[in-house]
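Left out: one protein chain. Kept in place: all the others.
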Amino acid sequence: MYFTSDNAAGVPPEVLAALAEANGGYTKGYGAEDLSLTVEARLREVLEAPEARVFLVATGTAANALALACLCPPWGTVLCHPQAHIAEDECGAPEFFTHGAKLVHCAGAHGRIAPEALAQAIAATGQSVHNTQRGALSLTNVTEAGTVYSAAQTAQLAGMARSAGIPVHLDGARFANAVVATGASPADLTWRAGVDALSFGGTKNGLMGVEAVVIFDPARAWEFELRRKRGGHLLSKGRYLAAQMAAMLEGNRWLDWAAQANAMSARLAEGLVARGIALRHPVEANILFPLWPVGTSARLRAGGAMFYDMPAPAGQEGARLVTSWATTEADVDLFLALI
Amino acid sequence: MYFTSDNAAGVPPEVLAALAEANGGYTKGYGAEDLSLTVEARLREVLEAPEARVFLVATGTAANALALACLCPPWGTVLCHPQAHIAEDECGAPEFFTHGAKLVHCAGAHGRIAPEALAQAIAATGQSVHNTQRGALSLTNVTEAGTVYSAAQTAQLAGMARSAGIPVHLDGARFANAVVATGASPADLTWRAGVDALSFGGTKNGLMGVEAVVIFDPARAWEFELRRKRGGHLLSKGRYLAAQMAAMLEGNRWLDWAAQANAMSARLAEGLVARGIALRHPVEANILFPLWPVGTSARLRAGGAMFYDMPAPAGQEGARLVTSWATTEADVDLFLALI
Amino acid sequence: MYFTSDNAAGVPPEVLAALAEANGGYTKGYGAEDLSLTVEARLREVLEAPEARVFLVATGTAANALALACLCPPWGTVLCHPQAHIAEDECGAPEFFTHGAKLVHCAGAHGRIAPEALAQAIAATGQSVHNTQRGALSLTNVTEAGTVYSAAQTAQLAGMARSAGIPVHLDGARFANAVVATGASPADLTWRAGVDALSFGGTKNGLMGVEAVVIFDPARAWEFELRRKRGGHLLSKGRYLAAQMAAMLEGNRWLDWAAQANAMSARLAEGLVARGIALRHPVEANILFPLWPVGTSARLRAGGAMFYDMPAPAGQEGARLVTSWATTEADVDLFLALI
Partner (left out) sequence: MYFTSDNAAGVPPEVLAALAEANGGYTKGYGAEDLSLTVEARLREVLEAPEARVFLVATGTAANALALACLCPPWGTVLCHPQAHIAEDECGAPEFFTHGAKLVHCAGAHGRIAPEALAQAIAATGQSVHNTQRGALSLTNVTEAGTVYSAAQTAQLAGMARSAGIPVHLDGARFANAVVATGASPADLTWRAGVDALSFGGTKNGLMGVEAVVIFDPARAWEFELRRKRGGHLLSKGRYLAAQMAAMLEGNRWLDWAAQANAMSARLAEGLVARGIALRHPVEANILFPLWPVGTSARLRAGGAMFYDMPAPAGQEGARLVTSWATTEADVDLFLALI
């Protein structure tokens, strides 16, 4: 029962098979081979964005930081939720790749930026040469609280930003889970809502370490390529990233994997609530934040469960549970039985 | 007949097998799992360096630039050969990761820095607050000209640098080929000669995209870890890099693969010389730079050979041929037959 | 009646005289001439810090950002009050000079960091490789709210930081006003309290554009010199900065000028309170934040007063008034008469 993170499991057998299949013969290097082109074509189709450019990198941090650097100048501000991955979990990668932009927090309940907070932050930014200027808005869907933005919520926030001349980045490390959760189309969750650059996650959805950055405006693409190379993120044997991403994007596989993760979180949530356990945030995708009585965590771990502790009010214990493509009903039920 | 680069071939079957084997079950993330620890232990053994720290990244550019950033301050100079990969082929990654260090060229025949050029560059550096200061020396072994530094040559150059307070980086993207070519021990080619940080290549020697950075002084390791994370080069599913590197380091496999590449270059060189074709540099590892009569390149390509053109004197054509673990005697002989 | 800023007035005649006197003959460049050495000696005396190194620059932003860059690595956090000049008014200069450090806000009433907020921020920082690390604490004395830290308050906050391995910077753009206001010795407000680097302001206290950076640990000084040069902040004709600073530091002149500014603010505050006008923050140095009835600002401006508007509760108007060495009792009384 491994609920620490959606990157703790192995990869589905289709990914291994794709690597084996891609291995034959010689290819061009640096993403110029056929598989990389195939991935770009497939993501354009998925996103209904025939002119978008698609670039593969090996980590989500690289995807986010490189995308932001293309949208935000060194003297810009990146507006983001205080719990955003770029704010909390990347050791300053956005500051490094943007050459010193400032991350400004826009709070909001359950991991989602509140429109009023965004409005206030936009108004406060770039009033004179003495302040950092308008740079970029970065949304995260699925959020770090395990909630999602609907297409309408995305469009509202992105629209506010774009009206102020601020381009929009979407950290979609768990984008597949958000698509499944909202039922919205990938296009409605991204460019139709005003998103300029998307970190399209593969790693948390079952790949070994592959993320696609989608740049919707092809005029920005060459800069991205230079930044990627300069950041050491252009792999010479591009086929091995591309093969994995192609395997994930075959048919509805990417959504099926995410649907399994979401379903297992829903099952967990249902079981927890039935046992009287509160959840700190609505469970909308594949992450849960239960609050249970003191002593529960130790008992669960003694029974073989793995998860992270989280802060909690006095008298309770907090935890974070994450499910993935590999989580089974048996895992969930065994965990619930331990409670 | 694919001689464009040692990253054009696929990976040996042992690498695919290792990935499949590593795939089972759940693991810790971010390089804390057992396989990453195994790789560190094995490389310490290979290098006879029991305190060295080992970190995996996905590209040689990342390995080089991160290592240099740990050795050279923003106001430092990186002394390197004018044809060094860090100088010519990384779109300024060393400048990016060091926050603006200056690469200063130290020339020398056949891709090797001449001791006199190094002495002159050291003497000219950091004379006052107005100049960039002493930063790092970066050697490349195998060099970009396909030649190697012996242990003694490495020690001479590294010793000059260290006497001047300058730490030493070794770009070993083709380090296995250098070990095979020189017959020297990995320790003699690195820390015993004065090397502080080594980019230990896996990709050009048969992996999908894995390089190890070896930091010989563990006191520098934490800074490396922070820079790696901040650079987006810490993969969450560390097992997939580690499994490949572990497979390559099993027994003498890493040297066997390099030996095959070197042997095929030697066979090519012998055949070319026998046909009266000059070689621009001594062939010591797995790269050749033939100069042949005008028209030859087109004829070879018509016959199915793939390689890069290089500048050449009037009346000749230049080419670069690279062999790899995957090059066969049949490839070589077919190529030679086309000449 | 010019209360917009303490940099709106001209300079005292002693400063012009000092420039004229310094102008004769030839000198060495780049701060190696006698006057710069004199300034260093005098500031060591003022600060009772015989080993401190002193460097002059032309702006407070340069002083702060260069000092912070010497204390905080690129992956570090700079803890500061949300209204700090480095956070609000330098267009990201600290991020630029540190190569991307992250400013983390520690709130507190009346412009002073609350010890609990600092404790919390320290505890939250640098827990793993995924977060930015402990970098520096930056205090501001006089604060942006016009209040001061006593020596004891400084020592408390700086002590908390140093116990956590965090060096301390003091933005003393109005340091002279803080010395006057607290009655504490310069040493007690700085190194004896745990301050590692001080931006010692000259510009707001009557110079044309001169700040001294005091580095208490001489081992850090060479790095500062390189960063200053590289930042374009090493003036070739050092005598003109030094002459001004020397003039200000002659006898008690620097304190006399600040005392005049503080006294005029006290007189303003007294007059405002007598007229029933509330002050948003205690008036401890040379800045006031009155809240007066709607319509007052326009009437004052019509009468010739100059000042900045500030946010205010409904039904009131907010303003910021700043006094300087040049403010006279007549200015104050005329202003009060307009209310």
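We call the chains A, B and C, going by the order they appear; numbering starts again at 1 in every chain.
The rule we apply is simple: a contact is a pair of C-beta atoms (placed from the backbone, for glycine too) under 8 Å apart; a residue touches a chain by one contact, two chains touch by 3 or more.
Keep in mind that this is a model prediction, so the values were computed, not measured.
Set against the missing chain, the residues C:Arg53, C:His81, C:His233 or C:Arg280 yield one that touches it, C:His233.
Interface note: of B:Leu37, B:Ala114 or B:Val129, the residue touching the hidden chain in the full complex is B:Val129.
In the complete complex, the hidden chain is touched by one of B:Gly100, B:Pro115 or B:Gly271, namely B:Gly100. Of the listed positions C:Thr125, C:Asn177, C:Thr203 or C:Thr323, the one in contact with the omitted chain in the full complex is C:Thr203. Seen from chain B, the chain kept out of the figure touches residues 74-75, 88-92, 95-96, 98-103, 129-133. Hidden from this view is one chain, which touches chain C at 2, 4-5, 7-11, 16, 19-20, 22-29, 57-63, 65-66, 90-93, 96-97, 203, 208-209, 226, 229-237, 240-241, 306.
Against the chain not shown here, chain A presents residues 30, 73-75, 99, 129-130, 133, 225-227, 229-230, 234.
Here is the rule we use: only the chains that are shown with their structure count from here on.
Centrality annotation: A (chain centre taken as mean Cα position, compared with the mean over all protein Cα atoms). Residue numbering shows that chain A and chain B use the same positions for more than half of their mutual interface.
Chain geometry summary: the mean Cα position of chain A and that of chain C are 42 Å apart. A straight line joining the Cα centres of chain A and chain B is 34 Å long. Shared contact sites, meaning residues of chain C that touch two or more other chains, fall at 74-75, 99, 129-130, 133.
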